[in-house]
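Structure provided below as structure tokens; questions to follow.
One protein chain omitted, others in place.
Labels run A and B following the written order; every chain starts at residue 1.
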Amino acid sequence: MRRLAALSAVFALASIAGAQDPGVPLKAFDQKHAGNDKMHMLAHVDGHAGAWKAADIELEQDRDRPYVYLCGFTNFDVQIYDIRNTAAPKKIYEWTIENPELHRGIGAMDGKYFKIGNKYYYAQSYQFMQGSPDADLGAVIFDVTGLPDPSKVKVVARIRYPQSPGGFHNTFAYKHSDGRVLYFATINQSKALVYDLAKVVSGAPESTWLVGAVPNPTPFKQIGGGGYHDFYVGYDPATKQDKFYGAGLGGYSVWDVTKPETPKQLFTITSLGMDVAHTFTPSPDGRYAVTETEYQYTPLRIWDLEPGQTGKTQNIDIPISAWTADWRDLSHNHEVRWPYVFVSAYEDGLQVFDLKDPKNPHTDGYWYTCNCQHEHGFGGTPDNGWQSTTSVEQGAFGVDVRNYDGLIVLSDMRSGLWLFKMDGFDGWNGHDVGMPNISSVQDFDHGPDRTVKAVVP
Amino acid sequence: MTRIDADPRELFLAESTRTRTRHERFPMTGARAQGVVPSTERFASIRDIRVFAGGVVLRMAAGLLLACSSLASAQQKPKRPPTKPDSMGGMPGMRMPAAKSDSSKKTKSKAAAHDTMSMDMPHDMPMPVPMPKGMPMIPGLVGLTPPVTSFLPGSGVDPKRLPLATTSRITRLKNGDTLDLTAQLVRRTIKGHTFVMYAFNGQVPGPLIRVPQNATITVRFHNRIDLPSTVHWHGVRLDNRFDGVPGLTQDSVRAGGDFVYTVHFPDAGIYWYHPHVREDIEQAMGLYGNVLVDSPEHDYYAPANREQMLVLDDLLINADTLIPFGKEAPDFALMGRVGNVLTVNGEPRYTLRAKRGEVVRFFITNVSSSRTYNLSFGGAPTKVVAGDVSRFEREERVPSVVLAPAERYVVDVRFESSGKYAVVNAIQAINHYAGEFSPEVDTLGAVTVDATPAAPDYAKQFATLRSNDAVARDIERFRPFFDKPPDKTLTLTVATNALPLATVQFMNVDTAYYAPVEWVDGMPDMNWLSTSKQVRWILRDEHGKENMDIDWHAQQGSVVKLRIFNDPKSFHPMQHPIHLHGQRMLVVSRDGVPTKNLVWKDTAIIPVGSTVDLLIDASNPGDWMLHCHIAEHLGAGMMTVLHVDGAGGGGKSR
Partner (left out) sequence: MNLARSAILALAATLLAAASAGPFDIPLFNTPKAPTAQGNARLVFAQSPFGVAVTADGRASYDVQIDASGLPDPGTLGSYTSYVAWAATTDLAHWARLGVVKNGHSVVGHAELNKFLLVVTAEPSETTSVHGGPTVLHGTSPSGWLQSFLSHPLFRGIPP
């Protein structure tokens, strides 16, 4: 009976009425242009010709490194923009896989920058199909220390994983509490790979690069399938643990990766409707989390992780609230800068809601970037340009936030690169809101919450 | 030049085979190949192994998913065995004899039960089918059994009372001679385990019948096995009455019965004989043998130092037991029974000693139920000289020899240097779960060449690729018909009913690529669980008629063009070796490309997606079967009849 009630609650919370912010009017699809008064569009760059322009986006955080990395998706390239002038982003570098016309796949998907010592790097993940060249290529690593001089950008390594063709869909570069910079990567198997990036960029033997793997514990693990789709890795100062928050087939799981060679499962989040768990981002203190499941009509769910974090339960199956921009659509990735959640919401562009009251999320700002026909999203075949119908997977793909000044960047599959500022958000530091200063932004010099002294490897 | 008559004892190296090491096939892993394959052979790449290993668990993923929705698995649960007398399905007019009082049961001994799996097996004793190494059964199929009663030869018979099978011996016959040919139960020891199987005259392969061209012999067939049977003279353009097809040219010969065949051999070449009743059992269990018809021309073939017969077969064995057959209907109906122990001349390992430079002529026959071979001789130069029913227009150098079930080829091989030449079957398997090709090499034996030079030295003759003008002239008469429109079109396809849900769903998902030839059984669990009760293989003509409903007539003396298309969109596209009784045919084109070097055939492989044009010399009156020679496909209905109507109205239906 308890389970039935729980399931009913899940459905109720995921219902239209529960997630749709009553304060934001539901717009007709052909009316989704521009945004609200709080959101200010600074710049828009198309980036590529053709129907599909971008996948994910990555923003450097240092004040003297105003660089944005735009993943080229099916264009198979990566572009680096200098956004010193936020009103006029300038493309300063572009790199494409060799023989691009012979490759087949969704291409350049996710990018992460990282720093080791005094050098800066950028890792571009790739996904090519079996039968295509580079089907085993996961990521290309660039030394970008010399930016803005493009001639100093060099490819220093390529990470390949031939055991699982299809590359890396999502990645996370993490400054571990032990001082290492680790690279977590999804593959088409029921685990996430963990690489030591210092070994990768230093030219160490390839056999030393991979240091661990985090299994996906959901039921499909037993049959070998069910990979992760995305994850977040963050430090928990309360428990002094490095934690991995993974979203994959079957649901979500949280792991202690303080020793990434031997991850330990802490708890899971799974219930009906979690089969295609997609994104999982906790609050800085790990108390709450925002999750996305990748199918139309599903809202973002907000969870109270306390029972799991404190060991009271092995599995959490009831969210505490939900949010959606438009119940007819689907959100995608998100960044948490507590209490704000910045969402790249596909057809609904950039959406920002706040979780001051986690049980009552409230939309703060938005800007429509897709300007596209409803339900004509990504799909089809490589040879018809991935055109398809009846898919809402189009529009805003990735979002990132610059902590020191609150700049928001967004990548849109249909329209390219966008830069925004939102009223009332001029930067973020967790301490300012009574939280640990922990987000997806890494302190590569000092480690999470300054646990590590600056280390020059 | 005088042709060398081979020492009869050397055609089958009976003595040496008993001392050699047996080799078991370990499918699907290159690592296995590294352990047993001589250095002359290729190895699978490490990547192939890794990719395969990674893909294995995903097989389970698909299976479990399908299992979750596999409510229909209940359909495959054992049912109560039928109470009516058994009928042996697959052939027209066949019925099992009524059960005997079975005094043989009194002879059953503990030893019999211990040594063999010769008993009819109840449904509730599933015997898992051997899977490729490292590949588990699809979870949704675990525990299921084919919906047939299990059958193995010699139920209730004490194996110790059976003779041990011997290797084949040559039986030279001349015109007018009579041969007693007895199908009997025997013991065979393979891989150290003893099985009850069948043999002609106690020999496996059966006696090599060697006759001169145009001879007519009498064969008194004695059926002393526990199933009805007949003898079909494969490839021989003989009198239709003696073609050996029950329900068409004769009644099946009951267990204990006899039949007399009069067999005339109009064509020189290599032929074979085998039952035409439940071939999936009888042929698989050892009832096969060759006929070598010698041309009166002393230089019919180029000179060779020696002749050897190679009869290729495979057995499906799980540890120490034969995988049973379906009593009421063939199992492995989807792909046919593909064995995991390959044999040459009935033994798992073939050995031959030769001299340096020796030219050896191999007469090769594929008697497997389903397997197609790609045979080579360790890189030794090889040329093909003849096929099923004739020599080629021109001898041709080949890297290997491809034989579908029932095909024969004659090849000359010259062992130029001393050393060891591995006789291998090398193919490219497909790992559907990893989406990769996986090379497989099975070593069937070896030819050890010593330093002693062969005498005479036929290097020059071997290097010359002979043109056989007589063949070319013969074929020339038919060239005006090469471009005629087809007289008959057949599409090869399949219909299924009530297969396990997991099988159906998996087959629906796995549609990315259809290999033109399926060399191995990549999904033996699905294959095993399919019987001819659920699978109907189809020859469909241009009028939509199927199998035995097709009404196909030709006048004696006419030249019939048959176009066969192997539909790649069928539920289980795979190659089919199509065999026509009693006539000879030319493969004049494949996919619109004319064949440049012709040979008369009686069996032609039709790869997936291919359109093959056959030109039939319909010179022999009577009712002649045309069917797929994969035994289980034949058992699942893939057959029809060409009625060649003679001047006196010879073609008839029974």
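One rule holds for everything that comes next: a contact is a pair of C-beta atoms (placed from the backbone, for glycine too) under 8 Å apart; a residue touches a chain by one contact, two chains touch by 3 or more.
What you see is a predicted model; the values in this text were computed from it and never measured.
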| item | value |
| --- | --- |
| Omitted-chain contact residue, chosen from A:G166, A:P215 or A:P319 | A:G166 |
| Given A:A34, A:A88 or A:L102, the one touching the chain that is not displayed | A:L102 |
| Selected residue (touches chain absent from view) among B:D251, B:D320 or B:E396 | B:E396 |
| Sole contact to the chain not displayed, among A:Q20, A:Q61, A:Q79 or A:S132 | A:S132 |
| Touch criterion as defined above, residue of B:L352, B:V367, B:I605 or B:V644 at the omitted chain | B:I605 |
| Residues of subunit A (touch criterion as defined above) contacting the omitted chain | 55, 73, 98-99, 101-102, 104, 106, 109, 129-135, 164-166, 169, 186, 188-189, 220, 225-227, 229, 248-249, 275-278, 294-295, 378-384, 393, 397, 413 |
| Touch list for subunit B against the chain that is not drawn | 42, 51, 54-55, 58-59, 61-62, 65, 68-69, 372, 374, 376, 379, 384, 387, 392, 396, 398-403, 409, 426-428, 430, 432-437, 439-441, 505, 508-517, 519, 568, 573, 575, 587, 590-593, 595-597, 599, 604-605, 607-610, 612 |
